[in-house]
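Note that this complex is displayed minus one protein chain, with the remaining chains in position.
Let's turn to chain A:
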Amino acid sequence: MSGELPRPDAIGSKEIDRKILEIFRSRDGGVVSGEELSRSLDVSRTAVWKHIKTLNGLGYRIEAVPSRGYRLVSTPDILTPAELSVGLNVARIGTSLVFVGETDSTNTLAYRLAEDGAVEGTVVIADAQNRGRGRLGRQWESPAGVNLYCSIVLRPPIMPLHAPQLTFLSAVAVAEAIERSAGLAPVIKWPNDVLVNGFKVAGMLNEMSAETERIDFLVLGIGVNINMQRDQFPADLRHPASSLAIEAGHEVSRLSFTRALLESLDVHYSQYRAEGYAPLRQAWLGRSAVMGRRVRVSGNQGDMAGTVEGIDEIGALLLRTADGTLERVLAGDVTIEE
């Protein structure tokens, strides 16, 4: 990665391209003359033609209609701000969008932008990651053109002690977006694994920069396998994984999914800021695969078995063990016992 940080408008969304698309959209598929475009944008007709060529290169289909002008036929399923912001209904999350074609990791980029002062709600999206990562240095397969890799900058006015609550925010929002955009029925395993038909379809990595009593910022990293095909998965996966397209049996629009995700995040985060953790916890419990189930948790401290009674104030798993004691589990891999 270069040392230069991208400015939100510098990448993939040249202001003029964005204006051209706006004009076409306002015509709803109608023809716009080259002269009108040239006048509205205050550039020459040759420049208009060049910008249209660029847009076609990005996957847009803009047709020249002889002696009349241009017409927007179709738009590509790309996650640039120009596309993503169309019809996006958010108050906070996604009001600032950064898109890069490829980066090492969106979390790394978002972390650097946050250190540099990026506002709360800034969303960093990459079409591909060359060093996509998970917990503890694990790799996250991130091919171009098929999935979503995004990181969200939050600056919640809470104590660092309570920050783990926000792990449940991205899990709930990812599950809701899968349901809304792909029509699938996801469940959440504690704390934030999102499963469809038992397969892992999303990975989340959250990072925090904080002092003892104050959070500087949080970065919520979310990777979702949307249209990835079977032959694109690495052979040595820790968990059985899949994509929304494989499970749904058809392609899923990355744009629709991402808009749904940002809107869900926005709604739950606004509610979290206004009312605290309780509604988020309820939303998580409502989608949890483990609530009321007998589970086994294996972790650094050994194995433990019991029945899940809920999650506590910071999201620790509450487990009723065989001898009747209520254990509070902070870390570990959960397996549901049949």
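We adopt the following convention: a contact is a pair of C-beta atoms (placed from the backbone, for glycine too) under 8 Å apart; a residue touches a chain by one contact, two chains touch by 3 or more; residues count from 1.
Please note the rule applied: contacts and distances are computed from a predicted model.
Colleague: Looking only at the UniProt record of the hidden chain, which name from "Pyrroloquinoline quinone biosynthesis peptide chaperone PqqD", "Biotin carboxyl carrier protein of acetyl-CoA carboxylase", "CoA transferase" or "Protein-methionine-sulfoxide reductase heme-binding subunit MsrQ" is the right one?
Modeller: Checked against "Pyrroloquinoline quinone biosynthesis peptide chaperone PqqD", "Biotin carboxyl carrier protein of acetyl-CoA carboxylase", "CoA transferase" or "Protein-methionine-sulfoxide reductase heme-binding subunit MsrQ": the hidden chain maps to "Biotin carboxyl carrier protein of acetyl-CoA carboxylase".
Colleague: So which of A:L166, A:M228, A:A241 or A:V295 would be touching the chain we can't see?
Modeller: A:L166
Colleague: Which residue, A:S209, A:Q282 or A:T321, contacts the hidden chain when the whole complex is considered?
Modeller: Spelled out, the listed residue whose C-beta touches the missing chain is A:S209.
Colleague: With the missing chain put back, one of A:T80, A:N147 or A:N192 would touch it. Which one?
Modeller: Among A:T80, A:N147 or A:N192, only A:N192 touches the chain that is not shown.
Colleague: May I ask you to list the residues on chain A that touch the chain which is not drawn?
Modeller: 135-138, 160-161, 163-168, 191-192, 204-213, 218, 300-301, 314-316, 330-331
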